[in-house]
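Removed from the display is one protein chain of the complex; every other protein chain stays in position.
For chain A:
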Amino acid sequence: MRLGDLVLKVRSKNAGPFWVTIDIFCDRPEIFGQVRDNLSTRAVAELYQVPEQLLKRFDIEDLRVVKFSIPRPVVQGSAADRDMHGAQYAALLEEYEFD
């Protein structure tokens, strides 16, 4: 099933011009546990084509949120940028096929 169908919301946004941060809001504790345990950091790094060691991951139990921050694949506003606010990056994780 797609990750977006399992969780409440997947949101992405710039965190300054050089980073983009993606928050997965899980709603229920058991869903949070499922995402925390089964969504690998490597899979997310591959999805966004960034080296795994540059990706920051936070599993925040109190909020039932799994958060990833990645150096922006292209710097915000540079000639190659296609998404000034970084908000569409979330779509890739939202549509990620997840068991």
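Everything that follows uses one rule, which is that contacts are C-beta pairs under 8 Å (C-beta built on N, C-alpha and C of every residue); 3 or more make two chains touch, one makes a residue touch a chain; residues count from 1.
The rule is simple: contacts and distances are computed from a predicted model.
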item: Per UniProt record, name of the chain withheld from view ["Cytochrome c oxidase subunit 1", "ABC transporter permease", "Acyclic terpene utilization AtuA family protein" or "Succinyl-CoA--3-ketoacid-CoA transferase"]; value: "Acyclic terpene utilization AtuA family protein"
item: Sites on chain A contacted by the missing partner chain, in the whole complex; value: 13-19, 21, 23, 25, 47-49, 56, 58, 60, 62-63, 65, 67, 69, 71, 73, 75-85, 88-89, 91-92, 95
